[in-house]
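Note that one protein chain of the assembly has been removed; the remaining protein chains are unaltered in position.
For reference, chains read A and B in written order, and residue numbers begin at 1 within each chain.
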Amino acid sequence: MNNVKAKLVKIVGTKNFSDSPKILKAYSKDYSLAPPGMPNYVVKPKDAKEVSEIVKLANEYKTPVVPCSSGVHFYGATIPKQGGIIVDLSRMNKIFEIDEPNKRARIEPGVTWEQIENELEKRDFQVVIPLLPHSSRSVVTDYLERVFPLAVVYDYGEPLQGMEVVWPNGDIFRTGSASTPGYPDSVARGVMPAGPGLDFWRLLQCAQGTMGIVTWTNIKIEYLPKVNKFFFIPFNDISNAVEFVYRILRQKIGDECLLLNNVTLAAILATNWPQDFDKLRAIFPPWTLLLTITGGYRRPEERIAYQENALMLIKKNEYQQLNISEALPGVPGAGRKLLAMLRKPWPKDITYWEHRYKGGCQSLFFITKPIYAHKFIKCVEELAVKHCYPINDIGYYLQPIEENRGCHLEFKFFYNPDDPEEIGQVSGLYAEAAKVLLNEGALFTRPYGILANIVYDKAAGYTAALKRVKKVFDPNNIMNPGNLCF
Amino acid sequence: MPQKKVKFDVTDIENFAYDMKRCIKCAGCKWVEHTYMPGINFSMRCPSAQKFLFDTYGAYGRVRTALSMLEGKVNYSDKFLDVVYKCQMCGACDVGCKRNLDLEIQLALEAIRVKCVADGKGPLPAHRKVAEKIGKTNNRFGSPHANRAKWLPADVKPAAKADIVYFVGCAASYTHPEIAKSTARILKAAGTPFMLLPDEWCCGNPLYTTGMIDEAKRVAEHNIEAIKKTGASTVLVSCAEGYRMLKVDYPKMFKMSTSDLGFKVVHLVEYVDELVKKGALKLQNKLDMRLTYHDSCNLARLSEPWVYWEGTHEQWGCVNPPLERRRGTYGIYQQPRDILSAIPGLKLVEMIRIKENTLCCGAGGGVRDAFKDFALWTANERLKEVREIGVEAIVSACPYCKDNFAEAIKINGDEIKVYDISELVWQAISK
Partner (left out) sequence: MAISREAYRVLESIVGPEYISEDPVDRYAYRCGPGGYETDTGFGRFMTKIAGAIIMPKTTEEVQKIVKACNRYKVPYVPWSTGFFGPRSFPYVEDAIIVDLKRMDKLEIDDKHMYAIVEPGVIASQLQAEALKRGLYIVVGGGGSQVSIVANTLGDGWSPLSYKIGMIERRMLGMEWVLPDGEILRTGSLALQDDYFWGEGPGPDLRGICRGHNGVRGCLGITTRLALKLHPFQPEKLEPTGITPETGLALPPKRVKWINFTMPSKEAIVKAMYEMSKAEVGAAATKVPLFWRDIAKAQSKEDFWARWSKANEEIVKRFFVLRVLLVGYTSEEQMEYEERVLMDIVKELGGDARPTKPTDESWIKNADSAGMWLMTGAYMSVIYVWEALDHAKVQGENYAKLKAKYTPPLMPDYRDPGWFQLGEGGHQGYTEFLVYWDPDGPDEDTHKVDRYYIETMKDDIKNRSYPSLCGPQHPLYLSGPAYGPNYHIWMLKIKEELDPNKVCHPPVPLAQDKFVEQADWMKPVKDW
């Protein structure tokens, strides 16, 4: 062990190494309900070379390596299950390039949402963003873990392109067209994620750090619209809401498009706690569809006009009773406010919105066909009753994906992290809901924590193949063991 | 590429070696042309490729097998002949290929059959039987030659001398007299005098399409001589097979062009269409029916005039002198449709595969003689389309199409009527 320590210090320097109990403890838990697990060491490398040396060392000593990039973690993926070395990539926080013509940026994993969106905003660009990520979250990690953007117009699930990765054997490797010799000093810009030979980038997605350590990636950036309209469309029933979304997204109306229930929307918009929250969730409709229509880089008002006209024609012909408004009763200027909020991460000087209600939040999310949303909601509500969890406290979020061919459906169970009873209650509800929903057809493509066992048990054929591939890349099983099915 | 002399002469398969070699296996010979592709159903126009599945049974497989035989890698066998003769020679492959390329696939397939016969390996016994009948009785059925004109109704008298000679054909003479009668009556109603050949023989289609080119030439020579003796400027036929045989294969066999024949060949539908548009024939009777029109291959995509060509293949495969390829563009597609649309009360509903995309009825190329099951299977595939569009009747311009559909319908118990277009025209004009 001392050898390991000494060698780690040699690689990263004393300043970037720690084995102090206080520091180790900070990495042993996160915002999830996953049980704690202590690492043995924490290191903060500065580049791929150092990462490579660390990984090679880990192989030599068969010591686990647990990569983490974000300042905050919600899913338990970075809690060491078998000890080992935390490789904290937060020092690797450079934005190497912003290539406007090709709509690309190249960033290290330590680059946060706050950092990238602030930088890109100066140039009228953005990385399409999921729902209010924590400002300290790593953009690279979030997209490796396949979060879904709010904007449904982009016909891709994730904007990752060519990247650099350190494989579990310590090899430094570039994927896609970033694999070109001499990159970035090359004709290739790194915009093609696929290849060479295999689609390596896919193996790194949702891998929770088990397949390698990404040390930089190219990522798509999009024009940040300057002219926008924001609509609120209330619904009492999720099925009606979903049908409307099917209708408009197939006709390519709308850019950002998401459905929130009263609880989630109130949690986001409330300023004075708890009174605003209670008031808003009482007055907000059961469901609100938030829909933006944005102006393009050229003739922005005309772009808005054709979409708005098409939307209103649908309302006139098919949804006369529907209320499509730019106002949200109860929140003056809600559209302007939300537009600014939803294109940025959550402000870092305000308690994270998921934690404002009770301090803790356990999210259960999966992918499904939107027509089944009502079925899953009903299941969860029945289980909530069973576990004595107040139904009116559950936050829902339905994110249509790519013109609503599928959706991300998320349940937020708020709880007091200092109250063991509430912890127990939410843990029990979460665990049972996961099993029931899986059997009902919920697709857990991001199997964190206890989800992993039930998912990989059911997907036996996939699990077997995945293990074979993992063995090729990580024969010593040192990359974040204990996660997924490894 | 060194220059190579080539001719459009099917007696030497080497003339089509380039065409066989340059097949790119795009299967344009099998699929409905992609612009017209209807979807997952009714997507093919090559019956043998669709039924027998192995690539061997599409043109892309046949040409590869034939090439391999020429290279000495494959020998004659029952299987080889099965592949060669399980094909209606419907021209779908030729036209499909020529949508994009300049390859003579139909001629290559004809040359393969001619070679099989020349090498003493073909045709199949069933085809031989038909040839023997033609040899003995000058018709494909083996019926008495003396009875060939027995169909003639009392109310029609052929002229001793006229511009038009009506070449009746074996089917209309013997097994489908209703076609001959209707045709004759139509001509009479139009005030068109016509002659009959005093000694009409089988046109030779069953001989030519199975590779028996020498026998075909024998009957062709006789018929051409007989036609010329009449002094007629035009030969009118009511059978698609006979039409193509006279117009295309006669000049082909004798290394000349259609324009060199010394007479024009027209199908009844061309003639009637012209008369109707001129106002010389009035389709006044109402026929209350929803029906569909089946494009018979030989009248549709295989009916363009034949132009004899010989020259050289040069660099890039260019031919010198250049030639205008027969791509099926100018087939007889519109005339029958215009005729049917002009008949009051008739509702013409198109099938899914029409015109150059038509699916063969199944009878041609000697298939009905040697592989009746396959012929009927093909007819049934076509009838699926008829059922799909929900019509009461199917009409074509060929007695062999009529025959094959009628038999398939009888076996299925479908309630679909089968007509020849001559019958409907007669019904529309008869008083």
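Side notes on the structure shown:
In this text, a residue touches a chain if its C-beta (ideal position, glycine included) is under 8 Å from a C-beta of that chain, and two chains touch if they have at least 3 such contacts.
Predicted, not measured: the structure shown is a model, and the values here were computed from it.
The missing chain, though absent from the display, is touched by one residue of A:177, A:215 or A:288; that residue is A:177. Among A:163, A:260, A:338 or A:438, only A:438 touches the chain that is left out of the view. Interface residues of subunit A with the unshown chain, by the touch rule above, are 99, 101-104, 146, 154-157, 161, 171, 173-174, 176-177, 179-183, 185-189, 191-208, 210-211, 220, 223, 246, 250-253, 296-299, 302-303, 305-307, 309-310, 313, 367, 369, 371, 402-403, 405-406, 438, 441, 443-447, 452, 455-456, 458-459, 461-462, 464-466, 468-473, 484-485.
Residues of subunit B in touch with the missing chain: 1, 18, 21-28, 31, 33-40, 43, 53-56, 61-62, 64-65, 67-68, 73-75, 77, 79-80, 83, 95, 98-102, 315-320, 322-325, 327-329, 333, 355-356.
Just so it is clear, only the chains that are shown with their structure count from here on.
Chain centres here are Cα averages; for subunit A and subunit B they lie 66 Å apart.
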